[in-house]
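Every protein chain except one is present and positioned as in the full complex.
Order as written gives the chain letters A and B; numbering starts at 1 within each chain.
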Amino acid sequence: MADNKQSNTPAVSMSAVNKWFDDFHVLKDINLTVADGEKIVICGPSGSGKSTLIRCICKLEDHQRGSINVLGTELNDDIANIDEIRREVGMVFQQFNLFPHMTVLENCTLAQTLVRKKSRKEAEAIAMGFLEKVRIPEQANKYPGELSGGQQQRVAIARSLCMNPQILLFDEPTSALDPEMISEVLDVMVSLAEEGMTMVCVTHEMGFARRVADRVIFMDEGEIVEENDPMTFFDHPENERTKLFLGQILAH
Amino acid sequence: MNTSNQTLNDVLAPPKPSFGGVLKQRLFNTPLDAVITIVCAGLLFYLLYNVIDWAFLSSIWKAEDEPLCRDATGACWSVIDARHRIIMFGLFPFEEHWRSTVACVVMILTIVLSCVPWFWSAVRLGLLWILGFGTFYILMHGGIFGLTEITPERWGGLALTLFIFAAVSIIGMPLSVILALGRRSKLPVIAKMVGLFIDFFRSLPLLTILFTAAVITPFLLPGWLQGDKLYRVIVGFAIFFACYQAENIRAGLQAIPPGQDEAGLTLGLSYWQRVGRIQLPQAFRNSLPAIVNQFVITFKETSIVTIVGFFEILASGSAAFGTGQWTAHYIEVYVFIGLIYFIFVFSLSRYGAYLERKLRVGHG
Partner (left out) sequence: MGNILRNQKFRGILFQAVALSVVAVVLIGMVMNTKASLDAQGLTAGFNFLDRSTGWDFSFSVLPYEISDTYTRVILIGVLNTLLLGFLGLLLATILGIIIGLIRTSKNYLFSLLGTIYVEVFRNVPLILQAIFWYAILTNLPRPRQALNFADSIFLSGRGLYFPVLNIPLWSFALMVAMCIAWLITLGWLRHKMDASLAYHRLKKMGWIALIIAIVVIGYLARIPETTLFDIPALKGLNFRGGMRMPPELTALVVAIALYGGAYIGEVIRAGLMAVPKGQIEAAYVNGLSNFQIFWHIRMPLAIRAVLPSLTNQYVQLMKATTIGIVVGFSDLFMIISTSINQSGQTLELLAILMACFLAINLSIAFVMNTINQKIALKGYEVKS
């Protein structure tokens, strides 16, 4: 996780970002800075644009106005820029998106051999290292369909880590899991956070946010409504909408 | 103690239905059912008896026994005995028939091996077909390795049918992948053009396209681009095949969750890496039954080239009984040809059904 950019270049910097889906204004004037090594949690009701926001960071969605800078490179139509950013930013999806026709090990080595041009041996060694880190090295030769949801998501995290990213994005990583498997994934995410990875997570897991986040951001209807450190955010929310949302989430 | 052990054992073993019980339930459930069963059984036996009698018991087999055919009630297979060479090889020179036979066997072997999962990677399949088709072509055409040259006008019968089928498949499969990817392109001009192309060729009858290829394209193409009529027809056929197969592949591509491609994107894979390693393997798995079915249809459709003047197996069959003493025995010849098609087509389609069952289980 070596960081070879100066520590005062923000990992992600979004200014005046606006996005429309046809006529629907999904991101309204987003200004967000993520420092290197910072952990951000974004929460909000469904349809608030939080998934769209982090998908814009790795160019899975295009923004129509404003600028996004990732690791000092501007995210525009320049293909070299896009490729570079995609190599350095990893993403973990709600639906895991493991490649079903490849084994767990092959899932982790594919991008290493094709993009980082590593040899098969080297790639497998790195992959086994990360599979041990997420605590499922014994599943290396199984197919994703044979694993539980929690195991699949941990493989997905290992797969992203194999590319040695400088930023990891999480799009509701535990929302598709059965309750008893959520903690094993959250444990992995916590240990990643403690090692200093820059993370931007969209999640409903408030316990995780409290424990790990440097900042919690609340989004509603495409705008950033409130952002604060976790203690202040949860105990003394300022905005009415934030209070309403927290009341609904924390009631259960 | 003993009695409770006994009851336990009785409870644990499920009652197995006797064979007679199954038979009764399937066939004799209601009185109406019983009547239907008896009628059907009767019909089946009647059909079976007549077919076996006609084909085997009352039939004449040897060519010399042909005069007996007039009085016999069964099939006169003598016509096959006497004329099978024309049917299988057309006008291929008599001494070289061994080449045609070996070539056909090689081609059939190639098709059978393509069905073995071990070969299912682009590289292995590609090598298999290049080897198989190359061997076929060298054997048939000759000109090297001391074999006399025999140009395609002299090819005929089953060998020509297999050649056309194989050539169409080899040209058509890569083309269908390109068309499928093109139609799904994010560039609107490309997607529209490919879409128009595919829809245009799919809306026309195959015969029209073959006819155009055989007769019209000499007008459209400059002199240096004109090939033999056989190759023009093969290219036209291949384009037709590719348009249909492209739609099957496209359906398979559409069934892949978009997250798969997004995961590839976030891992930094390029377009062709994603297409080759993530999309196409899954697309082929998704639509394998439809893809195999398209091959089955294509094999049947090779019979249509007879209309544009090729001496494939239908035409050679008609020629076989067209002369002299054999004119009355058209039924036997057509049944023979029908059997050849049936064996190929039925095997391929059974294989397709088997694949479909196997893949459905795997998805679970």
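What we mean here is this: a residue touches a chain if its C-beta (ideal position, glycine included) is under 8 Å from a C-beta of that chain, and two chains touch if they have at least 3 such contacts.
Given the structure is predicted, the values throughout are model-derived calculations rather than measurements.
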Full-complex contact with the absent chain, from B:L206, B:L253 or B:I291: B:L206
Residue among B:N29, B:S121 or B:T323 that touches the chain left out of view: B:N29
Hidden partner chain, touching residue among A:D23, A:D77 or A:E240: A:D77
Sole residue of B:P31, B:P117, B:P222 or B:G324 that reaches the chain not shown, by the stated touch rule: B:P222
Touching the absent chain when the full complex is considered, from B:A41, B:L109 or B:I178: B:A41
Residues of subunit B (touch criterion as defined above) contacting the omitted chain: 26-27, 29, 33, 36-37, 40-41, 43-44, 186-190, 193, 203-208, 211-212, 215-216, 218-222, 300-301, 303-304, 306-307, 314, 318, 330-331, 334, 337-338, 341-342, 345-346, 349
Interface with the unshown chain - residue positions in subunit A: 76-80, 82
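In this text, only the chains that are shown with their structure count from here on.
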Distance between chain centroids, defined by C-alpha means - subunit A, subunit B (Å): 49
Residues of subunit A defined as touching subunit B within the complex: 58-60, 83, 86-87, 89-91, 93, 95, 97-101, 110-111, 114-115, 145, 156, 159-160, 163, 169
Of all residues in subunit B, those that touch subunit A in their complex: 257, 259-260, 262-270, 273, 277-278, 281-282, 285, 364
